[in-house]
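A single protein chain has been omitted; all remaining protein chains appear in their positions.
Chains here go by letter, A, B and C, matching the order in which they are written, and residues are numbered from 1 within each.
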Amino acid sequence: MGEHQIAAPQKPEAKPVFARSWMERLRVSRFWSSIADRGGRFAALPAANIDPGERARLLAAALISGRGEASGAAVARELHAVLTALDPPRRLGFYRYLAENFQPDAEPLAAAARAYLTEPTAGTAARLAEAAEPVRQEVLRRMNMSPGGTAMLVAMRKEILGLLRDHPALQPLDADLKHLLASWFNRGFLELRRIDWNTPAAVLDKLIAYEAVHEIAGWDDLRRRLAADRRCFGFFHPALPGEPLIFVEVALVTGLAGSVKALLARDAGDDEQRARAAAADTAIFYSISNCQDGLRGISFGNFLIKQVVEELRIELPQLQRFSTLSPVPGFCAWARARLEETERAALERPDWWEDAQVSAALQAPLLKLCAEYLTSVVKGKGPADPVAKFHLGNGARLERINWLGNVSPRGLAESFGMMVNYLYDIATIEANHEAFVRDWTIARSDEVEGLLAEAPAPRRRRFGGLASRS
Amino acid sequence: MGEHQIAAPQKPEAKPVFARSWMERLRVSRFWSSIADRGGRFAALPAANIDPGERARLLAAALISGRGEASGAAVARELHAVLTALDPPRRLGFYRYLAENFQPDAEPLAAAARAYLTEPTAGTAARLAEAAEPVRQEVLRRMNMSPGGTAMLVAMRKEILGLLRDHPALQPLDADLKHLLASWFNRGFLELRRIDWNTPAAVLDKLIAYEAVHEIAGWDDLRRRLAADRRCFGFFHPALPGEPLIFVEVALVTGLAGSVKALLARDAGDDEQRARAAAADTAIFYSISNCQDGLRGISFGNFLIKQVVEELRIELPQLQRFSTLSPVPGFCAWARARLEETERAALERPDWWEDAQVSAALQAPLLKLCAEYLTSVVKGKGPADPVAKFHLGNGARLERINWLGNVSPRGLAESFGMMVNYLYDIATIEANHEAFVRDWTIARSDEVEGLLAEAPAPRRRRFGGLASRS
Amino acid sequence: MGEHQIAAPQKPEAKPVFARSWMERLRVSRFWSSIADRGGRFAALPAANIDPGERARLLAAALISGRGEASGAAVARELHAVLTALDPPRRLGFYRYLAENFQPDAEPLAAAARAYLTEPTAGTAARLAEAAEPVRQEVLRRMNMSPGGTAMLVAMRKEILGLLRDHPALQPLDADLKHLLASWFNRGFLELRRIDWNTPAAVLDKLIAYEAVHEIAGWDDLRRRLAADRRCFGFFHPALPGEPLIFVEVALVTGLAGSVKALLARDAGDDEQRARAAAADTAIFYSISNCQDGLRGISFGNFLIKQVVEELRIELPQLQRFSTLSPVPGFCAWARARLEETERAALERPDWWEDAQVSAALQAPLLKLCAEYLTSVVKGKGPADPVAKFHLGNGARLERINWLGNVSPRGLAESFGMMVNYLYDIATIEANHEAFVRDWTIARSDEVEGLLAEAPAPRRRRFGGLASRS
Partner (left out) sequence: MGEHQIAAPQKPEAKPVFARSWMERLRVSRFWSSIADRGGRFAALPAANIDPGERARLLAAALISGRGEASGAAVARELHAVLTALDPPRRLGFYRYLAENFQPDAEPLAAAARAYLTEPTAGTAARLAEAAEPVRQEVLRRMNMSPGGTAMLVAMRKEILGLLRDHPALQPLDADLKHLLASWFNRGFLELRRIDWNTPAAVLDKLIAYEAVHEIAGWDDLRRRLAADRRCFGFFHPALPGEPLIFVEVALVTGLAGSVKALLARDAGDDEQRARAAAADTAIFYSISNCQDGLRGISFGNFLIKQVVEELRIELPQLQRFSTLSPVPGFCAWARARLEETERAALERPDWWEDAQVSAALQAPLLKLCAEYLTSVVKGKGPADPVAKFHLGNGARLERINWLGNVSPRGLAESFGMMVNYLYDIATIEANHEAFVRDWTIARSDEVEGLLAEAPAPRRRRFGGLASRS
């Protein structure tokens, strides 16, 4: 959406034809009814008569008129159709119109504010809340009445999120959309579904598209991720059938997995995969991806992991351990300033990690640094690493840091190849969480504790002979 | 729930253990975490330690603490279990607790109110709305995270509606519940389903229980209502599977049906029913019932009728007419003062309607009176008759008034046996609605117009010889 | 298929308009095609042109003509429609036509028979089997190609079974139908489904209609049979959706139930029913009913009981015992001749079983007699009692005989009120069955063994004072 395009909505038509008070709203409704009287059903209006952007705005206004009350579903359906065909500049114009209008009525709101300030009781607070509620939310709720309305609103928020930086005036619209979507996508309305090779291809397609951690390289790779020693679960919402909101990929393994490569390898046949599943004592959550940009800021991951743990405990009672294998996205950036110069030099070599000696020399100091990074807390904000913050906030424990757990280019660039296990232990999950919330206490294993306690001194020495090699 | 029972919540425990500000809330969370630390999972706490009413309140508080964010689903599940087992007085106590606490924080709200009054812009209005939103709604949203949470909240509101008169303090809780449920039961989330003899018995059971217009006298009667020349549709919500929200019963007939008796008769065999369906040119909506008291005030009927019209047009393209056969619940009360004395006397005889002469004498004046009643408007409120107000507000037309259309005791007592057809005509529905909203213009057929235009004079005379007969 | 075969169907109605040989069949097919040429599709032919019975016969013949091979589904559909509208005499005519025609070709069959007699090898036997297969079975298989064809064939067999006595010529048709249906309703194609209050009413309806052991007195009674402490399972076939083939009713109880009355009582509320189910250690199979007369002689009961035992063991691992509570339909008839005169006299009194003294006097001798009856074997045929024969043949053990277990009129009339438990014990079921098959050995409990061992002497004496009382 280019810069010049936004000129359009700044023309008079962008000025709220539609007024702010309910009384004016009624007037619009009158206007509408007269159109309706002349033209019969709206769909019959010749498109030439009215600009489609204007038409969208009039329909949005009609939605909260008396007409919207009686024929809301029909108006919503028509608005949906009009919006679908709108070009980007007109869409932006429509969003601005929504963002700038549909305020609460000024008079009653001021009165309620004064009443509350005079006597701040539960009653005056309740009346103030009522007077303050933006009419816009009701407009959005009524837009939802169209078939496919929820999907449209989610798509709308996705687009608005992309426009926000250049168009901060859309902020109130985004806030209202997020508030509504958070209420509608409440955990109580989500369905957990297992995703496997019997899932419709249209859903699997989306897994390939949305996978955000370890890219899925086509259908054969996908098939491996859904094999007998794997599990995949997602949350779905009844109004978005066939659209995963979030999904998690799980590997059934023996012992705590420390390396991504083994998990993603396509090495085993069906029988071996089944045998592995039967023998597994550990479930590794190795990838979790949000799918809907339009639901950004509405959190599902915590619920998903915990419910999947419950599901797996029922299906596979032999499982002893539930853990992630997670990236450390912020480590390199954080660590660079803290590295010795020789370390830095060593790490600059293209394939440093394939040189056994270099790798051995770097292992201990980097592991220790990583432990320090993962347990460091930014004042008032918690752990610096976002992935750590997520899992620790869920009540997981920092269990193990894996040297060269992910030697993909991205893994090396983000974290010098390190991967981390966060352990979800039902028995301690609540206490971990509480301690974390209280004062950012970070639950950690003895092994991590050991790394932190290691003396830093020997670091330099280990690199004694390295410089000459490069 | 008797009067003496409400003593309980007035004891100290009803006083908000729980404080109003978020800071205090955090303290509660601390308290909780220490309990959790000692006792492990909550379910493990000995029930003797803590009163279940108190437990429910603590859990509700925990829901919006940090703990609720991490383990919300688990806390919600536990709260659900505790509430299920609570006795009525403690339940009332819990409701009062919800109603009286979880206010917005006073300080920020006052500041936002002052800011808005100083400078009433979109921005200050948005911040005021945010500051004013009752925390209680978030508590309710988190209660919804429990499996079966939505059903619990709907049941809760049903109970609260019954308590409101004696406990007006519950009003804010009811308002928040209604606001949330209206958003969640948005038309966009409802599923229209046909209900027939292949529907699970558990759903059909509810039809028998909820039918509010023409009682269903058991399963054989129900079977008649679902026969080949009948249709029944209901709205369902994904979170309440198996629970109709509202349903409508339709008869497929030839010509406009004026009498309930024929519609409810169980006279025809399967083949005849199929033949009637094939020959029908008219769909009569003869009963529409809301099922969920907990959703009172959230309107589904308008949407349901219109979508069923669309469904039937697709299934049975030969249908020419869509009409209700509706009661006139307020007619008798309204009419009595307007009757001639001889009329009144005649109508007091037990079986006046079976006496052909009496009936003939009353027919014209009562039909005219009924037409006057149905087209009369209470200033600022619209039609006096609630059923008329509903259908006319939907855009239907007052089509025909049927003499002795319902001679059941209830029909006679409410409306001297009269029944009314409201016609849903796609071509005029919007215009009718707009005119109605504008100035209570009531769309009516020529036939009704004729009744209104009739001279009143002959009324008395027709009754000339009647008095002597009694 | 030789010419002389057309001798067989020589009676008038059997006179083949339609010829018996394949060559003639082809000719008919020609005839048909010319009709088709003139009249377009068959459905367009005026009904007046041809008698519907004749039409049905021609279509059946067409099914195995070349035409049937290409347009079999269309011809089958048309035949289905014609048969549906046929009157009973014409239907009988059609059945006779099927029964008397569609023989194997005589020449090849005779040749194959001779070849086998000359050299009885696997090869000649196979060729003889092929030559002998009645063309009729192929006709029936092709009739099945119509939508609803399987249901039609089942209904057809039901009607034919009712006609067999008066029309023994239908025997070959019945035999072919049974052979086909037994193959199609093979256990491998049946689906076990739980039936409960969430089952479509149309299926539940059939339970009421088909229950053959303890009549279901309407929907309220049915609801009791599907309550939380009950289970009901049925077999269904994919081609007859919504039609149970057989169903079994199970009560979850504590200890072995001996009386029908307690099982059928509608005394408990939902909570109590759930509590009973949770506490139950025994599953009582108290009713098993075949639903489809048209599948008579094709056995499902054995499979059903055993699979339901497996299902219940999974759902309710606490169950210790699986037993029937079964009637003894043949006991009275068998016992009468063996009763003492005083016993006979006592049993003739209308309510003898309510007289404690009489009942006490009769109990021991009748229990012993019943044990003798149930363990008696008709030479070459096994147990005299059909219910005993069924369960013992399945491998169950005769566990207990219950005095006054069923005091309904039918129970008294059949078995002097006695009911029997047959125990299905996984550990012994195969051995019991094998012993039964080998030499009619009847597995029985020590308790039953004790009854059999009782001395008969005291019988007379117990009745010392009874005669005078009557």
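Note that in this section a contact is a pair of C-beta atoms (placed from the backbone, for glycine too) under 8 Å apart; a residue touches a chain by one contact, two chains touch by 3 or more.
On a predicted model such as this, the values are computed, not experimentally measured, just so you know.
The chain not shown here makes contact, within the complete complex, with A, C. Of the candidate positions C:270, C:315, C:341 or C:430, contact with the hidden chain is made by C:430.
Residue C:302 is the one among C:302, C:408 or C:445 that touches the chain missing from this view. The chain not shown here is touched by just one of C:180, C:251 or C:308, and that residue is C:180.
Residues of chain A in touch with the missing chain: 197-202, 204-205, 218-219, 223, 242. Within the entire complex, the positions of chain C that touch the omitted partner chain are 8, 26, 29-30, 32-33, 36-37, 40-41, 66-67, 70-74, 76, 100, 103-104, 106, 109-110, 113-114, 116-117, 120, 122-123, 125-126, 128-130, 132-134, 141, 144-147, 149-150, 171-172, 175, 180, 183-184, 186-189, 238-239, 302-303, 306-307, 393-395, 427, 429-431, 433-435, 437-438.
Keep in mind that, in the parts below, only the chains that are shown with their structure count from here on.
Put simply, the chain farthest from chain A by mean CA position is C. Remark: chain B and chain C have CA centroids separated by 50 Å (rounded to whole angstrom). Contact of a single residue of chain B with at least two other chains is seen at no position.
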